[in-house]
Structure formats: C-alpha cells, structure tokens
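Rather than the whole complex, this shows some of its chains in their spots.
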C-alpha cells in the first residue's frame, strides 16, 4: 500500500482538517465531531441540507458544503456510514428553524444510522425529513432486496435541492425537489482497478490485468459482471445503454450528464469516454443541457468511471444553473 | 445460574479479544460480499468497549449493556453499528431491574431479535446476523438455564448455515446469487459474541 497519509487510523480526522483549512471562507468543523458545516451555519430561516456517509469518496461530501448546496456533511470512517450521534451533531449545527432535509445514499448502514439520527433530532424538536438516493442501475430493484445503491447522482440531489433551499423553499418543497431529482437520475460505473482501504492495506476486490468490473459500486462492491477490458467506446456504449432506458428520454427532453472519475482515472480517459457518450446521446436526439467531467464521487484510488444522466425540466434546469459556492461544484 | 455484572463485563472483554484476533478474517469475509470493513468496524467499537467497561462501576447487568450499546452506536458505524447497538440496547431495557437468570436472558435475546428485525427491516433467511441471533433464541427457549455449550453450538451451526443462503438484505444483497458460498460477516462476528459468552460462563 502506497499512500500519502500519516496514520491509517487518523486519516479521516486529518482529511477533515485538511479540507477545512483549504476552504476556511466556505466551511468550518463542528468541534469534536466529524461534521463539516457552512461557515455561516446555522442559516436563519433557511431549510438546511445534511448529507454524508463513509469517507473515501472525496470531494463527496464535504466538498459540496457551501452556499447553494449542503449545509452539513457528516463523515464516517472510510467506506463506513457515520454514527447517529455524529449525524445528530450535524443536524443540530445547521438547523435554522425551518427544518432539515437528510440526503441519504441507499446503503443499509447509511439508512439506519441517518434514520436513528432523525429520530433523535425529532426528539429534540427539530423538524427532519429524509430522502434516499438510489440512482445506480447496475443493481436491479426488486421487492426482495434493499433496492438500488446511491452513487454519483447524489451530487445532483445536493445541488438542486440545495438551490431550492437557498431560494427559500420550504422543507417540503426542498424535499420534493430532491425526490424529483431522485426519480429522474440514473447512474452506472465501471472499474479498471480496485481501491485499497487505508486500514487494511488490502485491495477491495481483484481484477485480472485484462478485466473490468461492470456496474461496480462506489465501495468497490462487485457489480454486474467481470468482463474483458474492451475499448472506451464499447464501455461508453454499455453504460449509456444501461442508464438511459428508464429515463424514457425523447427528442424534446434535456439532460445533464456527469462523467465521474473514480479516483485514479486520468482525465484524458474521461474525455475519451465522454466523446462516445455525447455521440450516442446526439444520435438519439437527446439535448444535453450541461456536462460535468471530473471527480465528484470517488472510491479512493479505484480506476474507472461512472456515467450519470439527469433528466431535466424547466424547474430542475433553473436549479442546476443557479450559483453554488461549494468548492467542488462551483457555479 | 445467573449472569452477573462482572461476568457481563468479562463477556464483552472476551468478545473484544476474539474480534481483535479475527479482525482481518472478518474484513476478508466482508470483502467477498460487502465492502471489506466489518472487521475494522467491529474492532474499533469493541476495543473501546474493552477499554471502558472494566474501569467503570455498574449497578446491574442492564447498565453494562446500556453502556455497551452506546459505545457500539457511536463507534462502529456502517450497518453493524446500529444493529448491534439496537440488540444491546434492547437487552439492556429488557433486563432493567432484574437479575439475569435463564428466563430473563431468553427474554433479553428475544427483545434483541425483535429489535434487529425492526432496525434492519429483515427476517430470518436473508443472510444477516439475524440468522445467528434467532437460532440462539430458539435454543434458549428449549432450556431453562443459560447454557453456554448449547448457545455456542447453535450459534456455530447457524453461522455455518449462512454460507448456503442468498443475501436479500444489506450490502451483500446487491450480489444476489453471487453472495452464495460465502459466510455472512455479521453472522460470524455474532458467533464470536456468543462463543465469548459461553467461555465466560464456563469460567464462571
């Protein structure tokens, strides 16, 4: 294991200190917690957005804290949901009296810990609502399972619901926007090489020199299948074909596209993949309103990428375009 | 035979020893069908428990379990944190004000199983730690004592049985059929917990 760290057991704390010291104008740490909140939190009379999850997905989630996006990001250990007491601290630090929306990615651990935090917050008289993001089409929905995972589409939920809150929306209005985004966003990823947890020093999974994992999760969880490495065009095609159908796009529709690097992917490769994605979309007559390329929801040093497509309407477009001062999503 | 405060503390300390010993193994199991952190999560939480409990005074078993629950909730994280936290909290609540004899212990584990099911929105056969806790409850119902040997046996068999199950809850559920032929990490750590209990009871 070759990492630029000091102590595997201190990596989350030190990372949080590193983020806050990078962006002191935008954010601050809630003393003694793993919560990073807006510099001006709590913002009086504004609905607050709280998200978070395991660490290792940087810039998610703290990079999205700032005016126009999140009020708080609660960090867990690497790939491990934060605990209810920490989430509660985040909620309390940002509640400005108009209530708090929790944005949760659909993992059993995250759902349970955030739910428990919501119960605790409500017991303290804070008005809490929650949404669960489940944009990953790799793992099919079924009434027998826990449902789809939440991945990079979560970033759009932060952005658009955050914009709605900034614009003065009520808790239910902000929640409605979040749910509309969730209903209209789909993602899928592919891995070329695994990530290595700092504490164990072990790769999360194995891939042969000529293999990729299609549909990989953001913790390196196995996806649909291991298959032979094919060209960027074929991978772009497969991702697009999986992501698009449920969105039922027709020629009149506009979308936002995110090609997200998983951590170790050269940006050059993201552009090569994007080229084919855009070609396919344009062939289908889908209008791309805006494209985002870069690292938004990573998995440590995993190599690979994910595609996220968000179907837009006029309301969502306006919310996407509005200003954000979050360091990792400036608009 | 009753479980007293000292024994309960010993139980948790021993559970921690096992978790520390098996930390890498638990993570390895989790790497196969999850995200590879179960050993790390458990080791972080139980180390704190073992550091804390022996240095505190407790009135009754319920208090030990409450403290344990609090630490687990705030240190373990992930899915197993709230689940073990809930289990210990329910056991604490169920034993409040009572001596822990066979009957009480059965009720405590019964409450834990209920708590796990509610918190995890899960039931038996879904390849989760419930598949160890529930068979342990069954065996407690059959005997009147807290029979360590039987508990260990039941937990062991149940843990092994998770190998053949297809996960439909938790992270492993995403794998569907591919989750088969692997032990469920949470069931293995649950087995260590009950093994630690059996050893504590043996020691007296």
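For this structure, a couple of remarks:
Per-chain residue numbering starts at 1, and chain names A and B are given in the order in which the chains are listed.
Just so it is clear, a contact is a pair of C-beta atoms (placed from the backbone, for glycine too) under 8 Å apart; a residue touches a chain by one contact, two chains touch by 3 or more.
Since we're looking at a predicted model, the values are computed, not measured.
Although just one copy of each chain is shown, the whole complex contains the chain kinds in the amounts A x2, B x2.
In this section, only the chains that are shown with their structure count from here on.
For the pair chain A and chain B, the distance between C-alpha centroids works out to 32 Å.
Touching chain A in their complex are the following residues of chain B: 24, 27-28, 31, 34-37, 39-41, 44, 73-83, 119-120, 168-171, 173-176, 178.
On the chain A side of its complex with chain B, the touching residues are 54, 76-86, 107-109, 112-113, 116, 139, 144-146, 149, 197, 199-200, 202, 204-205, 217, 219-222.
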